[in-house]
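Here it is, the structure in full.
All protein chains but one are shown in place.
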Amino acid sequence: MTYMPSLRSREIKIAPQTPISKISPFWEGLKEGKVLATKCRKCGKLYFPPTPDCPECLSSEMEWVQLSCEAEIETFTHVVVRPASFQHHKPYTVAIGKLKEGVKVLAWLTGFKLSEIKVGMKVKLAAKTTPEGELTYEFVPP
Amino acid sequence: MTYMPSLRSREIKIAPQTPISKISPFWEGLKEGKVLATKCRKCGKLYFPPTPDCPECLSSEMEWVQLSCEAEIETFTHVVVRPASFQHHKPYTVAIGKLKEGVKVLAWLTGFKLSEIKVGMKVKLAAKTTPEGELTYEFVPP
Amino acid sequence: MRKVAIIGAGNSKFGNRSDVNIMELAFEAVKPALEDAEATAKDVEFMALGSTGAGAWYAELLPAIVTAEHCGLTGAGLVRCEAACASGSAAFFTAYSAIATGQADIAMALGVEKMREIDTPTTMEWIGRAGSYLWEFHNFGLTFPAYYALYATAHMARFGTTEEDLALVAVKNHKYGSMNPLAHLQNRITVEDVLSSMVIAYPLKLFDCCPITDGAAALVLASEEKVKELKVDTPVWVAGIGYASGTANLSRRQHYVGLEASVLASKRAFKSSKIKPDDVDVAEVHDCFTIAEIMAYEDVGFCKKGEGAKLIREGQTEIGGKIPINLDGGLKAKGHPIGATGCSMIYELTKQLREEVERNRQAPMKNYVALAHNVGGTGHYCYVTVLKR
Partner (left out) sequence: MRKVAIIGAGNSKFGNRSDVNIMELAFEAVKPALEDAEATAKDVEFMALGSTGAGAWYAELLPAIVTAEHCGLTGAGLVRCEAACASGSAAFFTAYSAIATGQADIAMALGVEKMREIDTPTTMEWIGRAGSYLWEFHNFGLTFPAYYALYATAHMARFGTTEEDLALVAVKNHKYGSMNPLAHLQNRITVEDVLSSMVIAYPLKLFDCCPITDGAAALVLASEEKVKELKVDTPVWVAGIGYASGTANLSRRQHYVGLEASVLASKRAFKSSKIKPDDVDVAEVHDCFTIAEIMAYEDVGFCKKGEGAKLIREGQTEIGGKIPINLDGGLKAKGHPIGATGCSMIYELTKQLREEVERNRQAPMKNYVALAHNVGGTGHYCYVTVLKR
């Protein structure tokens, strides 16, 4: 390819601080090893990801409930080519699991060889603190 | 103010490389101390900033012409609160000057005290290489 | 073309909203708008969202999608409209069109912006790039106040407009902001406060500038048939919308004493609505900086070019004057969450036309006609919306 002259733009660094006041119990829950969802006190609908406002009835009267953690894999992928901020990770497997309460969760799936993973497989959803101290959750063998 | 919990997003750094192939003579000109504009061979209109395509008649037959550099200040400002990538600069004055050829140029205005600058004042447009080696142009005392 | 009315309006508290994310902030406008319209989220067939900071000022890259999910609007047709600081008006225009063409019976325009999740120099950097990055930012570091300051200098040189005249705009808008519980800045200020505030970009000082604000506003629009079917008490009709644009490079503009896009968009709005400037009972004009309000008086046609300062000096743009302007505090005091502003202007005018605002800032109504003038960038975009009860 021939060289094409270009002008390098001034660099911008961005890392917005997303407020989590209204869903802070979720992160508190992770610290205690729990994965929490919200449930609308008005219409009874359960939400994961948790939300402080009910999309169904627009009520903001929600309660926090702990999920059972028993899940069944609905689908999965194994991410080989990774985005810039995940370059330092090894390839990772992401799955969507349906919990017995009916809500679904998208998270990393660890503890399996890729060839062992099947749609319909039972797994466990677990809260986790990464070695870097970040709070997250993942699917693991039951 | 009370502390509000937040989640810091993953940082992205951006600095796109803008192609300048079609207007590279402009930067070549700056290196030689010239400020160049483009003129449409079809409709005769003169453009600054230079453009390879004529917005008036949509012809892409343009020629490069050197500007006279004699300018009159149409307006100006003095930028005290500066954007992130200009934090290391001292406050700077920006002016729009009209050249005798009729086109206008927006650039820094140096060599004057702020109180000396008046709309209507005559200045000179000059090509410049910054101490960091970047090519630019500015208005200076005539 | 079908007639279209605003049947519901909602506006979040404006300010430093570090208590909510973009979805939660949008909800604070969407819910009251739907309640006001006595409609549900599922009634909304199309939603146009105005926002400019996606992925940069806040992390979510698809604000129309995440706010729709949060507010129960998923399923509706969605689009995000960007017209810089006029994004909210562009979203309103798009939602309006979806109904006017008969493609939807109920649609929503939602404006939402988070501007305070990043630091101020980075915000200044982003907004400074809104124009011509290559020719006016890269080498010269123009900021948003600086672009308008170029207009202020020229207007002062040409018409004798003074820094005191500019300050009067801020004083007026803070006065009304202090009466508006939704406003970001609710303190009253004096001319002296403005003149003695720090210079941001000469001749503009801190109090000549709007604050950096988070906020959201939403409007529910409906067709004439739907208005009848729902037996809406006080529909506010869209009488006409005008739009125009200006060059990216300020150096390509003809002059610096007014915004050509404002002039053109206003003419188009008056033409399509068959309304004259004199018919307007109350207006919102784009006062991101004090000079912007003075130029708007002239460009929209509330006075002749060069007489804007006279209008503010005489108090003609306050309640009791010829044409009360920015009775919600304007961008200057209510705040200017970029993508939300257009919708918030129309929210305010809807409430004014329905005579539902706080009593001390209610404009007297003669013709029940209102006008919103919303500029994007430094006259890069302009949308003018005329409403009639």
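Structural remarks
Each chain carries a letter (A, B and C) given by its place in the written order, and its residues are counted from 1.
By definition in this document, a residue touches a chain if its C-beta (ideal position, glycine included) is under 8 Å from a C-beta of that chain, and two chains touch if they have at least 3 such contacts.
On a predicted model such as this, the values are computed, not experimentally measured, just so you know.
Shown chains touched by the missing chain in the whole complex: A, B, C.
Among C:I6, C:V20, C:A37 or C:C81, only C:C81 touches the chain that is left out of the view. Mapped onto subunit C, the footprint of the missing chain covers residues 1, 21, 46, 54-56, 59-62, 64-66, 68-69, 73-84, 90, 93-94, 97-98, 100-103, 126, 129-134, 138, 241, 243-249, 252, 260, 264-265, 272, 376-377, 380-381, 383. If you put the missing chain back, the residues of subunit A touching it would be 1, 4, 6, 9, 18, 48-49, 74-87, 89, 92, 94, 96, 103-108, 114, 118-120, 134, 136-137.
Not every partner is drawn; the one left out touches subunit B at residues 7, 9-10, 12-22, 51-56, 58, 60.
In the analysis below, only the chains that are shown with their structure count from here on.
Taken as a contact graph, with one node per protein chain and an edge wherever two chains touch, the assembly is complete, since every chain touches every other chain. Chain centres here are Cα means. That of subunit A falls 37 Å from that of subunit C. For the pair subunit A and subunit B, the distance between mean C-alpha positions equals 46 Å.
Residue positions 4, 6, 9, 18, 84-85 of subunit B are each in touch with at least two other chains.
Each of residues 18-19, 59, 117, 122, 125, 134 in subunit C touches at least two other chains.
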